[in-house]
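Complex shown without one protein chain; remaining protein chains in place.
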Amino acid sequence: MPAPSPAEQFATLERQGATLRFGMWLFLTSELLLFSGFFALYGAYRATYSADFQAALHHNTLAYGSVNTYVLLTSSFTVALSVSAIRRGAGKAASAWLGLSALFGLAFLVIKAAEYGVHIHEGALPGHWYRFREAPTLGGARFYTLYWITTGAHALHVTGGIGVLLWLAWHARRGRYLPEYHPTFEMGTLYWHFVDVMWIFIWPIFYLT
Amino acid sequence: MIAVKLEPEPMALPPDYLHAKQGPMSWLTTTDHKRIALMFYGAVLVMFLLGGVFALLFRTELLSPRRDIMDATTYNKLFTWHGIVMVWLFLIPSIPNIFGNFILPLQLGARDLAFPRLNLASFYVYLVGATIVLSGLFAGGTDTGWTFYMPYSENTPVTLFPVVFGIFVVGISSIFTGLNFIATVHMLRAEGMTWRRLPLFTWSIYATSIILVLATPVLGLSLILVGLDHVFHLGVFDPATGGDPVLFQHLFWFYSHPAVYIMILPAMGVISEVVPTFAHRRPSSYAAIALSSLGIAFGGFLAWGHHMFVAGISTLDAGVFGIFSMFVAVFSAIKVFTWVATLYRGDIVFSTPLLYFFGFLFLFVFGGMTGVAVATQSLDVHWHDTYFIVAHFHFIMVGGSLTSFLAAAHYWFPKMFGRLYSERVGLLAASLVFMGFVLTFLPQFLLGNAGMPRRYYSYPAEYQWLHVLSTGGSYLLGSAVLLALGNLALALAYGARSEQNPWEARTFEWLSPSPPPEHNFESPPVIDREPYAFDLSEEQIRARAFPG
Partner (left out) sequence: MIGRAEEDENVAKRDAPVTTRHYLYAYAALIVLASASLGLSLLPVHTGLGVALAIGALKAFIVLAWFMHLVQENFGSKVFMFLAGLLVFTLVLLTALDPLTRAPYPPPPAENTVFRRAAH
């Protein structure tokens, strides 16, 4: 497949690729600020209900959350390996790595769903549905409300990310990405890594300390 | 597909962007930044007129102290609709999406924005969002005020979710546009266009785009949470389950305070082009104006808490926010002094855009100084939630942004359409806009200081004469705006043909024909000078931009 020519507003293909990646980085800053709202709410409520938050935290499902941390970190690694494969020109290998990453993503969602099941069973639900007896009521309700909306928003991003990975895998398999020019591929992988970065911060504040 | 590509005849100039392709589909599917700008122009003007009608309706109710033409709920809805439509559907997209879209690539010497299809998507996302907002409003929705304060927003009996969701969607359009502008400024500058040669309008649009990309998502999140609280009673901000409604205000103003700079920074960019052009003099300090734009963008992010001095936030936090707010005023003052110093000893041509600048200068300084006053906690306690605040932010938003919007509409009219408007009618309309505006909002300062709270449809009789003045002013303002826009609309059909550079401006957008061809420049320009080189003649700048 011959190298494509740049769109009319770009002088060179390198510049077009760099612009596409830069655009993706800007989009990710925007996404980061979206999650910052959750973190700000968490910070403020933790400042208000410090002891309650720690009590609620120690009743949270640590095992599920921690396994998910390792799952997501590993999926990021396999996504990175798919970029290596694309740079070698091995579209099929890249596709396989992405397929594996998407499976990790799916595993994350399955574990998350099982974890939500535990919460529903315990009554650790948001807002006025909160019935969890083992954590203090006021701070606990705040904690689990934030927990649900934050991890829920994150799970939506994981779902979208799996779609992106599968889309990339499909096109990589058909040899759509050149070893020297594949900005779209990198943009998709950036999105997945970003989802991982968000979990890196969600994990300690809702499960660890 | 009705679109027909007209082949340019040999030796003739290529057709301009308005005529390069024909038929409605060539507009609806265009990726040309100039055509998308015009589509935004149409949509945004409709929103502007709609928001204006809402305002005139409730100003009419306020003519007398009693109930006249509407009940309290209708009144609450109307001022809410006015705020929502004017802020999110008119002011935020107005200058960036119309003039930024049209002018920014031309000023950079680029053929288009970095992501033309994203630009078109931004327009359609805006349309979808605006449709959702308006249908939510007309389906009997939303009496919360444009700020959606909790806990009232959780409990209000009217529909809320479509409106907040629509604003979320409009926010996505803002993010797309801001991202596109930043990428374009970084990556698509013409050969020789260094950062120090960027025209000042481009600098201010760039600073605005930073806010659009980084602040809008927080608004989206906070509004979605309000919507969820309202529908599902999640209780994120509900005091009945231990929630803190003030936290909603934190998140809301983290966007909505910088949003004020989304509205005013592009306006300052317009002014920064109009003043050097009609004074025929380079800005007395290019760096001061360019860097203060960035200063305002960053400083604006640290000032959000001054909206909450009486909401129960801690005194320490309020003090921190008060100090940061005053920093922003310093940057604004730097700009004002630089514009005025630019006029000094300039070869001033008195024209409609410059007259709008004079109006802007008075209104912005007045609005800005009252802003510094209300950034002081002790004073704000007296003025907060009164007409004083209403008058203050209308001086900035309407006095600053609307006058600049009209200045831009006149200044770039020849560039966009290749025609000249009637200067006499333009000057008359500009004077009337100014008078109408002052008559509307100056009495509101007095009302607020005398204790009239905002958002009430009835009031004690002793306030009536000021309310009557204000309502009269609003009628005058509305007619004057219609006159200004009507003048432009007539010029569209009957105006004299304009030359390429009728104002003898020196910024780079005038290097292309007016109106520009589809690909902006006949050949890519080379930039080897600063943007305000008034010592060079028209022939010289063209010979240097297009060597050979």
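Order of writing sets the labels: A and B. Residues in every chain begin at 1.
In this section, a contact is a pair of C-beta atoms (placed from the backbone, for glycine too) under 8 Å apart; a residue touches a chain by one contact, two chains touch by 3 or more.
Keep in mind that what you see is a predicted model, and the values were worked out from it rather than measured.
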item	value
Which residue of B:H233, B:H280, B:H519 or B:R544 touches the chain not shown here	B:H233
Absent-chain interface as seen on chain B, which is shown	182, 186-187, 210, 214, 218, 233, 235, 238, 240-242, 244, 246-247, 250-251, 254, 301-302, 304-305, 312-317, 320-321
Hidden partner interface residues of chain A, rising order	3, 5-6, 12-15, 17-18, 21-22, 25-26, 28-29, 32-33, 36-37, 39-41, 43-48, 62, 66, 69-70, 73-74, 76-77, 79-81, 84, 87, 127-128, 130, 137-138, 180-181, 186, 189-190, 193-194, 196-197, 200-201, 203-205, 207-209
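To be clear about the criterion, only the chains that are shown with their structure count from here on.
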item	value
Separation of mean Cα positions, chain B and chain A [Å, integer]	35
Complex interface listing, chain A residues touching chain B	7-10, 15, 18-19, 22-23, 26-27, 29-31, 33-34, 36-38, 40-41, 44-45, 48-49, 126-128, 130, 137-139, 141-142, 145-146, 149
In the complex, chain B residues that touch chain A	110-116, 118, 175, 179-180, 182-183, 186-188, 213-218, 220-222, 225, 228, 232-236, 238, 240-244, 247, 250-251, 254, 519
